[in-house]
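Left out: one protein chain. Kept in place: all the others.
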Amino acid sequence: MTEFLGNIGYNNWVLDALLVIPLVGALAVLSVPAGEAKKVALGVTLVEFLVSVPLWWTFQIGTAAMQFQHAYPWIPGWGIYYRVGIDGISLLMVLLTTLTMPLAVLGSWNYIKDKLCPYYALLLVLTTGMLGVFVALDLFMFYVLWEVMLIPMYFLIGVWGGPRRLYAAIKFFIYTFVGSLLMLVAILAIYYMVGDATGVYSFAYDHLLENIGAVGSWGFWLFGAFALAFAIKVPMFPFHTWLPDAHVEAPTAASVILAGILLKMGTYGFLRFALPFFPSEAMHPTVVTIVVGLAVIGIVYGALVAMVQPDFKKLVAYSSVSHLGFVMLGIWALTQASVAGAIIIMVSHGISTGALFFLAGMLSERRHTREIAAFGGLAKVVPGLAVVLTVVALSSIGLPGTNGFVGEFLVLIGSWGPYPWATAVAATGVIFAAAYLLWALQRIIYNKLDKPENEHLPDLSKREILVLAPLLACILWIGLYPKPLLDRIEASTEHLITTVQEQRASVAPTPGSEEQVP
Amino acid sequence: MPTSVGWVWLVVVLPFLGFLANGLISLVKPQAKSAVSFIGVGVLVAAFAVAVAVVAGLSQDQQGAPYVLTYWSWMTVGGLEIAAALQVDQLSAVMLIVVTGVSALIHVFSVGYMRDDPGYPRYFAFLNLFVFFMVLLVLGASFPVMFVGWEGVGLCSYLLIGFWYLDKVNADAGKKAFLMNRIGDFGFLIAMFLIFQATGSLAFTEVFEAAPEAFTINGEIITLITWALLRGGAGKSAQIPLYTWLPDAMAGPTPVSALIHAATMVTAGVYLVARSNILFAMAPVSSVVVATVGAVTALFAATIALKQWDIKKVLAYSTVSQLGYMFLGVGVGAYAGGIFHLVTHAFFKALLFLGSGSVIFALHRAYHATHSHDDAQDMRNMGGMRKFMPWTFAVMWVATFAIAGIPGLSGFFSKDGILAVAFARGHDHPVFYLLWLMGVIAALLTAFYMTRLMLYTFHGPSRTGEGEQRHLAEAPWVMTGPLVVLALGSIFAGVLNLPHVLPNPGWLEHWLEPVTELSHRYWNEVHLAASTEWLLMAVATAIAVAGMAGAVIMLKPEKLKAAKEAPAETGIQKVLLKKWYVDEIYDALIVRPTVWMSRNVLWKFFDAGVIDGAMVNGSAWTARAVGFVGSAVQTGRLAWYLLVFVIGTLVLLRAVM
Amino acid sequence: MDLLGSALAVSAIIFSLGVAGVLLRRNAIIVFMSIELMLNAVNLSFIALAQQLGPEGQVFVLFVMAVAAAEAVVGLAIIIAIYRHKQTVNLDKINLLSG
Partner (left out) sequence: MGMAIDVTTPGGFVLALLPELVLTCWMLVLLVAVAWRHRDEGDQQMAGQLALMGLVSTLLVVLWMWVKGAYPETLTGMIALDGFRYATSAIFLIGAILVVMLSLGYLGRERILVPEYYVLVMLAAIGMLFMASGADLIVIFLGLELMSMAIYVLAGIDRRSAFSAEAAVKYFLLGAFASGFFLYGIALLYGATGTTNLTQMHYQIVTLGLETNLMLLAGIGMLLIGFGFKVAAVPFHMWVPDVYDGAPTPITAYMAAAVKAAAFTALIRVLLHALGASDAVWMEIILWLSVITMIVGNLIALAQTHLKRMLAYSSIGHAGYILAALASGSERGAAAFLFYILAYTLMTLGSFAILAAVGTRGERDVRIDDLSGLASRRPWMALAMTVFMLSLLGFPGTAGFIGKWLVLSAVVSADQIVLAVLLVIASMVSAGYYLPVVMAMYMKSAPSEDAHSGSGLIGAARWVVGIAAVLLLLLGVWPNRVLDMAADGAEGLRPAPTRILTD
């Protein structure tokens, strides 16, 4: 197998192929009759997935270096290149994306009824955008893709969304736009500061990272700009209010992608850019207090607000705020376990919350409402759906043996050392998570079957099982045997942590850091 | 390592396979009941057999060291290494036998009890799953693996309490159980973090080995750890203040109550303390807290049990109370004693629950036949059941004697063992005398309320309706059979750990020595003169007899009225019947305020109002408003435009020059 | 004060008068005449300056005069056009477009 892949030069073209296939696919989708669109889209996303799968094995474990790396000139006069490459963290994100997309297409199969061609084309364009963000090693390219992704999502929400889709779509757009524009200024500032210092004007990630010392006292502002852009995307409390609206109004597949992948871009941005670029700023006591504080507030706040949501999708949306709080806590704790845990949560939140949104979609497809109060006693009518919903909810709650637990546990145990109090508060999140999801579960699948509309709903169809089965498999796999994932990210996380700590020591030795050594 | 010990993974896997098979059947072909019974019971019997073989293998072994069987690396990051590993040692062996044995019996019983239920396959699937997690809990070789089982049993408890999910009360009860457990699990988590930080590991063997160096006796860290562990244990084992879920958990099918909420799962907290005995031994203050929590719970729950009318509620509070005893035991350093009571309690409490289940089953069938909607669990609707159910009647009395502490039966020895140690600790600190006294009073109450239960249920005239009486009958043999086995256990389990004054004493204590010896050096040796020991036994006997006699004298089953005609309770009786209003207090102080605050303050005010309304939409609105003002300034009149122009000119020229 | 200084001052004053006229009057024709006044004020400056700095200023004045003439043609035509629609050249009444 590896030999075969070597022969066809897999490693050289795989990332390019991943970026190109969906675009070509999108054109293909636009050119076929509406009835065929979903089949073509499914085919394209499956091909995409199959192309990406060997990455899992050809990826070299144990090195933090960027792999599959190569570059083509784009606007060379400005030091802008098409530069791609992945490390362990991006690898997982890429695979999560390629796995989610075929499911997203399948999940839209009957849900989307009009304007099929553009819908699937947009999904495919979105795929390229998301993958591009995860593989880009050029800040210009990163920024462009980061923004470009907004458009397909904006249309997906705005055209195929629910009743308040207009408001949700523009809110989503402007919110994200606000953060990212400031990041644009920051990227430019770094570009010039580094360029002025070194004489080499380039947007290359490595180049900027190596010479980031040139930004000097501007570090805080630049970090702030990056952090704001990412924090909005994450979304961190209190920048989260776009999320419930977007999630609720978006069509199922868009919700899945939003929760599963788009949110991860924020945390990915922190891991890839904000932290390595500005270690001393990021780890400045004040910043730490703010970030960890907001993360912890987000965990508890998200959970509490989720608890009282009447709308199931909104509930899941707020639960994302809570889960992503764990990720932020883990990243900022900056220990091996916590960062690895954060990345595991990024993956497993994608899977579990993705599945929850699929289920929410399936429920609303059947009942044309997402109000929790409209359901009740469904376990009797649709036992299969109820089982899956239970399993997924449990994984979201973080029941040991499921993916949710592994990530949360690692984050908490890793964060305990640096921030015991914050971790203790964060750990209460596990209680609240159980509260909101079990309550919702009870009101949906348990309790009296007292609404006549609910009495004759069809159980999961084969297609729906096909959507959910891979997610369930991942839930258990990551829950029971996360080692392969951990192996793949270990070197990257270790590298990240040492870089941050070294640079933090070398760039600006704060008086506080000496005290923390013992 | 003995060969048979290596088979231990089968004990874990078999129930899980049973779960998968039954789960599949429940989704695909729910009417295949015989296959379900065969699989459900079969895997348990097989698991029990393997467990026996494992323990037999272990008992032949002379090394005494625990066997840790590692299967795969679960979470390995940086310094953290958690393996998916099982640990077979003396403590887990005892638990393994009890869990698989009692489970097997209850599975058999369930075949009869649940036979008419449409959710039959689902029931067995959940029950199998429960056994899987329970076995994992007792066999886990590290805190996290144990935690998997720990949360897993909570899950199964949730699923089974809410088994008849169409009724909101049941679903509520399941959710409550899970949440209360989670509150406890929070403590478990914190304990794990602290332990990992202090010792760098979470595997039992490594942690306990490192403990003497890693912690200072009565130090801050160890006290925190044990407090956190206690919180975890209190959640799972229904101790104050997290006990309220257990009585509600009676909403599940009765065999579930017997298995999960009496014999096995709820004892996990005791197991946890016993497992971590060295940690608790190094934190004497925490041990006293454990003992106090246990004693207070024992007494408090017993008072509530006095006035309950629901037969299962009586047993539920009784369970809470008995669990308090176990905590008292492990809290005073009688780890073997605590485990011993756990074992005997598993027998007689399972028996009591199953017996009551048998009664309920009979009553339920009768009501079903006459289409009556009376409460099949209310003792006021029972009475005189001995006529109809002689076997049940007999074995229930056996269990009652056992729990009340009639000498010779298992409960007498196990309870006495704990109280004796508590009394002996009085030498070290007088507070233990107080705890002992509370235990004794609780024993008195236990004898009283159990006798009350028996009197109202089986004695006196039947208060069941005339029409129904014709339908009352003894349960089938699949149900009475397990009862008889459990009755034998309730009688004879006492020999496992006889007091020192009797021949062949302390077998269990000796057996558990390899596990508990870690903590020996932190506890003073217990010294009780033989005479004192005899005296204590005499006191215990007197208490038991007094309690039972008191009940017989004071209670008049013949005067009791059926539930429908019964007058409302008043005064302290009502307070007891309402369980000291603890549920209501929790509801008013914690649950409602939290939900109210979340909905009105956090969500509607802060999230929708402040963040989204004032900040996000507010800034958009402000920008637009400014725009409208600007737009209004654009009046269309040239004079005004010229004026603006000239003002701009002046400002600009001023700026330039 | 030398001649140049006084010429420039007079020019500035005339220019200001022109601006004031534009600001204060409402009749389009008069406003336009005020603008012409401003242009001529500038011309005065040019002439004065050209006396010292060379012929460029004088050339400029000729161009400005030409431009002003053209402007008068265009401007009056436009004012006539609006008069046809509104029957007035009062600028305060010409405010269809606003907001």
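Per-chain numbering from 1; labels A, B and C assigned in written order.
Assume a contact is a pair of C-beta atoms (placed from the backbone, for glycine too) under 8 Å apart; a residue touches a chain by one contact, two chains touch by 3 or more.
Note that the structure is a prediction, hence the values are computed from the model and not measured.
Although it is not drawn, the missing chain touches A, B, C when the whole complex is taken into account.
From the set A:159, A:214, A:457 or A:505, the residue in touch with the chain omitted from the display is A:159, counting the whole complex. Only one residue from B:553, B:568 or B:656 touches the chain missing from this view: B:656. Against the chain not shown here, chain A presents residues 75-78, 143-145, 147-148, 151, 154-155, 158-159, 165-166, 169-170, 173-174, 177-178, 181-182, 184-185, 188-189, 191-192, 218, 221. Although one chain is hidden here, its contacts on chain C can still be listed: residues 8, 15, 18-19, 22, 28, 31-32, 35, 38-39, 41-42, 45-46, 49, 52-54, 56-57, 59-60, 63-64, 67, 70-71, 74-75, 77-79, 81-82, 84-86, 91, 94-99. Residues of chain B that touch the chain left out of the display are 620, 623-624, 626-628, 630-631, 634, 636, 638, 640-642, 644-645, 647-649, 651-653, 655-657.
The rule is short, and it goes like this: only the chains that are shown with their structure count from here on.
Chain C has its Cα centroid 65 Å from the Cα centroid of chain A. In chain B, no residue touches two or more other chains.
Residue numbers of chain A whose C-beta contacts span two or more other chains: none are found. Residue ranges on chain B touching chain A, taken from their complex, read 23, 26-27, 72-80, 84, 144, 147-148, 150-152, 155, 158, 162, 165-168, 170-172, 174-175, 178-179, 182-183, 185-186, 189-190, 192-194, 196-197, 594-595, 597-599, 602-603, 607, 611-612, 615-616, 620. The touching residues of chain A, when paired with chain B in their complex, are 171, 174-175, 238, 240-242, 301, 304-305, 307-309, 335-337, 340-341, 377, 379-380, 383-384, 387, 394, 399-401, 405-406, 409-410, 412-414, 416-417, 420, 423-424, 427-428, 430-431, 434-435, 438-439, 442, 445-449, 480-483, 486, 490, 493-494. Residues 631-632, 634-639, 642-643, 646 of chain B touch chain C in their complex.
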